[in-house]
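Some chains have been omitted; the remaining ones sit where they do in the full complex.
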Amino acid sequence: MARVVVDVMLKPEILDPQGQAVQRALPRLGFTGIADVRQGKRFELELEGPVDDAALAKIREAAETFLANTVIEDFTVRVEDGQ
Amino acid sequence: MTLDTVKNAEQTPDAAQPWAELGLKQDEYARIRDILGRRPTGAELAMYSVMWSEHCSYKSSKVHLKQFGEKAPESDAMLVGIGENAGVVDVGQGYAVTFKVESHNHPSYIEPYQGAATGIGGIVRDILAMGARPVAVMDPLRFGAADHPDTRRVLPGIVAGIGGYGNCLGLPNIGGEVVFDPCYQGNPLVNALCVGVMKHEDIHLAKASGAGNKVILYGARTGGDGIGGVSVLASETFDDSKPTKRPAVQVGDPFQEKLLIECTLEVFREQLVLGIQDLGGAGLSCATSELASAGSGGMRIELDTVPLRDATLSPEEILMSESQERMCAIVEPDKVERFLAICEKWDVIATVIGEVTDGERLEIFWHGEQVVDVPPRTVAHDGPVYQRPYARPSWQDALQADAPTAERLARPATGEELKQTLLKVAGSPNQASKSWITDQYDRFVIGNTVLATPEDSGMIRIDEETNLGVSVATDGNGRYTKLDPYTGAQLALAEAYRNVAAGGAKPLAVSDCLNFGSPEDPDVMWQFAEATRGLADACQALGTPVTGGNVSLYNQTGEVAIHPTPVVAVLGVIDDVNRRTPIGFADEGHHLYLLGD
Amino acid sequence: MTTRVGVVTFPGSLDDRDAQRAIRLAGAEPVALWHRDKDLHQVDAVVLPGGFSYGDYLRAGAISRFSPVMESLIEQAKLGMPVLGICNGFQVLTESHLLPGAMLRNNHLHFICRDQKLRVENAATAWTSDYQAGQEISIPLKNMDGRYTADRRTIDELESEGRVVFRYLASEEGGLCNPNGSINDIAGITNAAGNVVGLMPHPEHAVEPLVGTGKTDGLPFFTSVLKQLVNV
């Protein structure tokens, strides 16, 4: 089965308190040198059929209308390599 | 791996079996062989091992818990007593209330969020299985030192888990406790209480009868969650050096549970259910053996029809799985279609997995081959019972004698000293405001919350026409109980009793969660014996019977046990919630009285 | 003829029965609507209740927004039917673009439950006419994803058109005014026509003196819509 990954991240201009909380905690745990952290979602979709253009177009549509809320989020769709 | 069928077990009597790994003792394994007249199959061994674990069989505590029944005060209010999923109390006007407090201590230490969340999920299903609509939850908690780094790991996760699950289910959190003490450092206590309400005629029991009636499993698919969790997690001391014993963690799905609640209440309403059981710690092993042994006939299950999340699970694993959000119902054949339709309406998966037979045995098949053939009672109720040795600890007298002297704990003599003492008390984690925690819990949902934090007891209205209400408070003090287990347990009851009375309700019944160390330690066992004796005597004196509860043993880190911590919940009734008495000053000019001495 | 106000139940709705009670106490007839049923059963107005529909999985309101009942509701809302979204209902309204913007995780990352003071900024909507503009009320707030956000242009538009209906205020005891990091302290908004209103706090939990916070500041929501419907 083929795997397609959809990554959804908050738009850069939107405050990301989860990412910020991680960023603030890292130095306390001894991890320094990290300038910024953003936290988003990763969806792994296993397709029944082949990952052709038609399937990818469908997934892009699902991402645009459903998996991401484009008022606040950006997304990328990609085929997972090595699967 | 070949399937270990009943036939195979008969033919290979000497095959080595992992009974020790499953937490059974040698004599327990021998008894299983005795009961069956042959060696158990792998599936049978799985069932016996989970059902005979401390967690499910109460083998160390049973002999002491008996007192709750023997000394139970005469009470007209008791409709269903100890032994069912939860006791049921008559609160008048045709209403019955069920409530119970349970522990989820060890899982919450390993995975705080999910451990606590599934603790709420489990107790809510217990209440639901009695036929009641769950209407409120409470969460008595104990943590290690407030400033310890591990408390920082454990506490936020536990609170978020309780809130995350309870809020999503739509159950108001109407109270609880937060106590910090270093003795709970490696072993926090997460106790969870649920209250449910029903009409008398809606009471349901876990019972399978009537040959030909169908066994329906509904709710979540079965996965590999917490396999071996029951026997390993709850019965063995948590030990870092044996990571392989750490079972897979159960993950809760509160949304699925909310659907399960609404779906179950609807099948109750249409009277489609003859018997029902939630799937808790021992999963299908528990549900099938308890339903069958409480009924009149036997039961036949086709295990390969169970919907799976992981297709590779073996029969043993399916029987032991602790996957959450599942229930098992007994339904007459002509009502099955309607039952399944209601499940479909609520997007709940439901499957007929077997039927009640006119035999006497619980028989389980895997793709046509028999893997279990047991008398259900022997699994569900005839587990081992231990008379664990107990003795008053050698250090008890010294501990009691170690009273604060005037030199070591001087009373404040001046205004300044009094101020310092007051500030110290006010600033201590155990006295500080709990709002950081309680603000994360929804206390308004359902719209019937009359009293919640920061009141002495939680109170909910159960009838909008007549304003009938019930109230619950939980209390427990491990330090007092360590000093004197008999009196300490009584003080816990007295405090919860007072908290209910102070809100304006009449105390009716008791549930308790007994959190102790290892029963194999005679010191701990003495604490347990004394505490249960104290609680049973006090319940008798106050006229409030124990309707059910839970025992959590092996709460210790290495050799060191937690303080003995019986958490006692008291349920009260109030005819008209308009007459509740909140804490605090209502108006200027009111007088202040001190009662008692 | 009595006024019929529908309350939609999605899988995971929690405050649906509470909303029905509030409607009843206001003198209208509550009508239960089911997410799978497109038929709105001749209701005059609809409340989308609070809760965790579909567990708030993916994003709060994101899955419910695609329910069959929402198709009819979106149609009717555009024709002027009064619709109130409370908490999760508000999230459903933004997800279905009946209201602009979006709801994000609270900036402190915790669920928050408290009695929340609000100022009624707009008393001209279908659901707020029984308030005075500028009136201060207190109703319960309880959510995880209550931080309202929208792009600058949308916010400017909402502000300039008076479409911010409620704003968070600090309580007398002090404490944080803004409970979640919402832009401009926005607690609730309306569409341009004023028939669709969404807010995070829960008016349906503040309709009886006996339960909840013991206040009844939420009742005017339901009497407002009743008056508006009787007048048309």
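We call the chains A, B and C, going by the order they appear; numbering starts again at 1 in every chain.
Everything that follows uses one rule, which is that a residue touches a chain if its C-beta (ideal position, glycine included) is under 8 Å from a C-beta of that chain, and two chains touch if they have at least 3 such contacts.
From a predicted model like this one, the values you see are computed outputs, not experimental measurements.
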Complete complex composition as a label formula, though a single copy of each is shown: A x2, B x1, C x1
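As a working rule, only the chains that are shown with their structure count from here on.
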Approximate Å spacing (C-alpha centroids) for the pair subunit A, subunit C: 30
Centroid distance [mean C-alpha coordinates] between subunit C and subunit B, Å: 37
Length of the line joining the C-alpha centres of subunit A and subunit B, rounded to whole Å: 39
Where subunit B touches two or more other chains, by residue: none
For subunit A, residues contacting two or more additional chains: none
Touch list for subunit C against partner subunit B, complex: 11-12, 14-15, 17-18, 21, 50-52, 54-57, 110-114, 140, 142, 144, 202, 204-205, 208, 210-213
Residues on subunit B engaged by subunit C in the complex (per definition of touch): 160, 163-164, 167-170, 253-256, 258-259, 346-347, 438-450, 461, 464, 467, 577-578
Of subunit C, residues touching subunit A in the complex: 58-59, 62, 66, 94-95, 100-102, 104-109, 149-151, 181
